[in-house]
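Complex shown without one protein chain; remaining protein chains in place.
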Amino acid sequence: MKYHVKDLKLAAEGKLRIEWAARNMPVLDLIKKRFAKEKPLQGIRLAACLHVTTETANLVEVLKAGGAQVTLCASNPLSTQDNVAASLVKHSKVPVFSIKGENTKVYYSHINAALDARPHITMDDGADLVGTLHGKRIKQAPELLGGTEETTTGVIRLRSLADQGRLLFPVIAVNDADTKHFFDNRYGTGQSTIDGIIRATNMLLAGSVVVVCGYGQCGRGVSMRAKGMGAHVIVTEVDPLKALEATMDGYQVMPIVQAAPVGDAFITVTGDTSVIDAPAFSRMKDGAIVCNSGHFDVEINLKALARMSKKVRRVRTFVDEYTLKSGRKINVLGEGRLINLAAAEGHPSMVMDMSFANQALAAEYMVKNANKLKRAVYPVPRNIDREILGVKIDSLTPEQKKYLASWEIGT
Amino acid sequence: MKYHVKDLKLAAEGKLRIEWAARNMPVLDLIKKRFAKEKPLQGIRLAACLHVTTETANLVEVLKAGGAQVTLCASNPLSTQDNVAASLVKHSKVPVFSIKGENTKVYYSHINAALDARPHITMDDGADLVGTLHGKRIKQAPELLGGTEETTTGVIRLRSLADQGRLLFPVIAVNDADTKHFFDNRYGTGQSTIDGIIRATNMLLAGSVVVVCGYGQCGRGVSMRAKGMGAHVIVTEVDPLKALEATMDGYQVMPIVQAAPVGDAFITVTGDTSVIDAPAFSRMKDGAIVCNSGHFDVEINLKALARMSKKVRRVRTFVDEYTLKSGRKINVLGEGRLINLAAAEGHPSMVMDMSFANQALAAEYMVKNANKLKRAVYPVPRNIDREILGVKIDSLTPEQKKYLASWEIGT
Amino acid sequence: MKYHVKDLKLAAEGKLRIEWAARNMPVLDLIKKRFAKEKPLQGIRLAACLHVTTETANLVEVLKAGGAQVTLCASNPLSTQDNVAASLVKHSKVPVFSIKGENTKVYYSHINAALDARPHITMDDGADLVGTLHGKRIKQAPELLGGTEETTTGVIRLRSLADQGRLLFPVIAVNDADTKHFFDNRYGTGQSTIDGIIRATNMLLAGSVVVVCGYGQCGRGVSMRAKGMGAHVIVTEVDPLKALEATMDGYQVMPIVQAAPVGDAFITVTGDTSVIDAPAFSRMKDGAIVCNSGHFDVEINLKALARMSKKVRRVRTFVDEYTLKSGRKINVLGEGRLINLAAAEGHPSMVMDMSFANQALAAEYMVKNANKLKRAVYPVPRNIDREILGVKIDSLTPEQKKYLASWEIGT
Partner (left out) sequence: MKYHVKDLKLAAEGKLRIEWAARNMPVLDLIKKRFAKEKPLQGIRLAACLHVTTETANLVEVLKAGGAQVTLCASNPLSTQDNVAASLVKHSKVPVFSIKGENTKVYYSHINAALDARPHITMDDGADLVGTLHGKRIKQAPELLGGTEETTTGVIRLRSLADQGRLLFPVIAVNDADTKHFFDNRYGTGQSTIDGIIRATNMLLAGSVVVVCGYGQCGRGVSMRAKGMGAHVIVTEVDPLKALEATMDGYQVMPIVQAAPVGDAFITVTGDTSVIDAPAFSRMKDGAIVCNSGHFDVEINLKALARMSKKVRRVRTFVDEYTLKSGRKINVLGEGRLINLAAAEGHPSMVMDMSFANQALAAEYMVKNANKLKRAVYPVPRNIDREILGVKIDSLTPEQKKYLASWEIGT
């Protein structure tokens, strides 16, 4: 078996961590039991390009229980937990290609290693597998039944491909499942971003001014948690509806150049590029902290910052201090990559439980329905989304159902 | 001119209040200026069945400015502001049929009076105009170009009609506009429900246990504000996704019968019937407070409560004390009608500004496009929704637009 | 029996309201039962200068149950509930001197009427009884055993008297009891101030900018609730410790002239004079709302505002619109008097229950201990404070008590 991980000796440590995560993943556990009986993925080769974390390890176990042959590579150069990668290779016999801190060249060699396994199904987190397949490896595309995609960013890329008529197989946008984006983006990103910033800086959030760029689900989550930690939160947006929503939620809303001189910490969660750029950098306070929790490392224009700087040095793990020509210093966290994975552990297992339950069920659905689907981006089927939930609540009485279906009863 | 209001002598007082509201309705004001020039509603007879409040008065002025002949009746027997009704008749020469506290018979005579004006367009808040038109006055239906509907409840009724193939003209679901339901339901209902409860009871929310039935937009708003006032909030739901969302937002979630013995105050915002019923009443604490902020007075089963009681008396304006056979007392606010209009002033003007801007623009759209529309419930056209917003924010750079439309750029 | 109230015909209505309040005053009820047995105030003449509200009526009943002869006058010209005053006269046979909206001359005639009853004990809310006694009626002072004082403002005045060596009898600062100022000032003022503003204006707090002047217990409460309703809150202070605390709690802190141009609503809760003055008025936005929730109407310099204005008119009950010479308009609520009593109902009964339990027990203590006390301002005895509380909680084990009293056990 070929694989590329940091050190197999880390496997024992990784195994304990994977078990720890498993305790908070009850939904995935239920699916695993069913998959073990029904084997819906029997004979399927599946290439997964995901953050190589304890939760992903549990997803891989579920897919294997369903009969799939899984190959795993990282979806981000900084997000791999090396001991988890080691345990997957050693204990689970899964070919893993992923090393924390790998450079871009190695990163893409790992993507290619995963595709070398000639998958029927791709499971993406940012669409790098599908992107590579539609680029240099386009000849391999006919072998694919379909794919699943985890993130907003990936879905944007896939829709762009589909809009140009160039998408070559169906993909399910797991990200769009209510049980995914509501919880993963809002509650997962919310907590883990704050966690990453505190681990990277140990800054006091209470009394600080935190600028959140973007008020989508991720931005809402981050804003809510920063406020919950006592920060004064400013939001920047490009969508007037979201801007108004942020205002109504009690945040200040203003353009980024106006927020620049008052912010102590800046967090990008937009899915877009160059959200913090030279005009903002040039107005920031000495000592300002800048980080990203969106998928790609393009949200902060680090090249522009480097050009404005006379010196860059690492002053703390995950903190690079840029000294501008003016003498002011700007601290960039995690090289502008998603801070919750770079400096912390990513989403809590309980959040990933729901996301990955969607992934597992979407893969099953794709295998069963690929022949009926077009070359398009599909939502997660609604029954999948609902299968995932389980809370003790009220249910509608027959009288209530009838009432909701009637129009005759008025004032 | 025929009309039916409480007392024209109240008109001066009403005029000042209408002016006060106008200050917080800048969007409607912009539309009024355009309508006055373009006269898009010229020659149109419009019957509006809305809460007769200061904000509605400002909407009526906009419709008139656009050229419409407006007849107005109440959409709820308890929600009329009598001095506003008086001013509309006296100063604006609008036929109004509406008296606060009118009984059901008078209520429907007012609905019929509005329909007697033989409208081309209906503007509904709960679908009583459309409901009556599809009942006893079905012969009048062909005269209609279309309608607009303000509430979730009304939209449910209209969809039910449409599903049965019986809807006779197109209706725009104003409620579904982002600028309506996000703000009106979440922020408007949130504040005004709390306001209504405090005015009705002067209870201290800090330290109290507030049970919110329903976690839709209204329920979110009410929960958020009750928590913001220091209450411990319990949510009841029938939808597992919303239940999970409420849990993640930090609320306790449980079935209503389990919440019954611990709640100090209960608020229904579900759009459904008998949400609080005998099993809950029989478990409530002595002195529990029960109220509704959903559209119709069916959410609390008052008939069941009356059957369980040996005595009912009014102990405070808007508070009826039901003494159960067990001796325990349950206090019902505002007769189970929407408490924010019964005991307070309904949504703040700033919220209604956006809802009513949607109404005005939807009426204009209906007049211009009625011939192209089918007998169905339509969403508010997206450009209308966006026309309404105006906040100073960032805009996308050409580079950012290109990035968002591309799929090639990966990790 | 002499008295001066608005209209005895309002008594029935007042009685129902007093009963409603009694349900939320369980502590006072316990004390009433003990007082009825022990009669600790037998033969005592007590003059109370308090806001004449439903809660005060319940306190008066407790004092009477203890044997006291009570005379009651208003401690604020705008805070009387006329139907409560009527019920106290008619049903409880208490001489009340108090009419909502009385002018300053009548106000002081009522203070003097209360003192004409030749009290042994004064019960003050703002120190107007004691102030008058130490002014024109100084000859009457030797008849006094002592007094109690409800507010921060009153305590400041009394300490000033005592510091000058001029205080002629002991006074207990009820305000300083933990069960008073924590709850009354923070939770009571917090909710009721927001309530007063919404009733007076129906403004939407979500998304608005609320400026709170003063971050004492009242300011904390008001800030917390304004934030809880979705406002963006700015705090102004003169004490650096409190300013830092406000910052840490997530609020913006700045000088008033800097806050003036951004605030939508301004609330003073400082206990000081001219907190909002000409420099702030001259920078405010058109339509700004200004109100006070501190004890006296001196916090907003209305004389300065009047001098800057070319026109003043009442545009809504409790709202006076001042049109500045520049054309901008500033809306003053409740004539600058405490907005929670002017436009709303004052503190909820549950809050006043604890404050007034302190008052009743302090009066009893004063009667029993007056001969041992000096001419000074005293705190509420700690055992009184604790007698008032009753929550189901843990208690210390003997082992824990021992641990807390030891120094030997270290790391």
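Going in written order, the chains are labelled A, B and C, and every chain counts its residues from 1.
Quick note on the criterion: a contact is a pair of C-beta atoms (placed from the backbone, for glycine too) under 8 Å apart; a residue touches a chain by one contact, two chains touch by 3 or more.
Since the model is a prediction, treat every value here as computed from it, not as a measurement.
Screening C:Pro26, C:Gly43, C:Gly101 or C:Pro255 against the full complex identifies C:Pro255 as the residue touching the chain left out.
The residue from A:Ala36, A:Val315, A:Ala376 or A:Ala405 that touches the chain not shown here is A:Val315. Of the listed positions C:Asn24, C:Thr56 or C:Ser75, the one in contact with the omitted chain in the full complex is C:Ser75. Per the touch definition above, the residue from C:Leu8, C:Leu30, C:Leu168 or C:Leu244 contacting the chain not shown is C:Leu244. Only one of C:Phe35, C:Phe169 or C:Phe183 touches the absent chain when the whole complex is considered: C:Phe183.
Although one chain is not drawn, its touching partners on subunit C can still be listed: residues 75-77, 104, 107, 126-128, 131-132, 134-135, 156-158, 160-161, 164, 178-179, 182-183, 186-187, 236-241, 243-245, 247-248, 253-256, 271-275, 296, 298, 385-386, 389-397, 399-400, 403-411. Within subunit A, the residues in touch with the undisplayed chain are 16-17, 19-21, 23-24, 187-188, 190-191, 194-195, 198-199, 201-207, 224-225, 227-230, 287, 315-316, 319, 344-345, 348-351.
Against the chain not displayed here, subunit B makes contact via residues 206-207, 227, 230-232, 244, 247-252.
The rule is short, and it goes like this: only the chains that are shown with their structure count from here on.
Taking each chain's centre as the average of its CA atoms, subunit A and subunit B sit 38 Å apart. Averaged C-alpha coordinates put the centre of subunit A at 53 Å from the centre of subunit C.
Subunit B has residues 187 in contact with two or more other chains.
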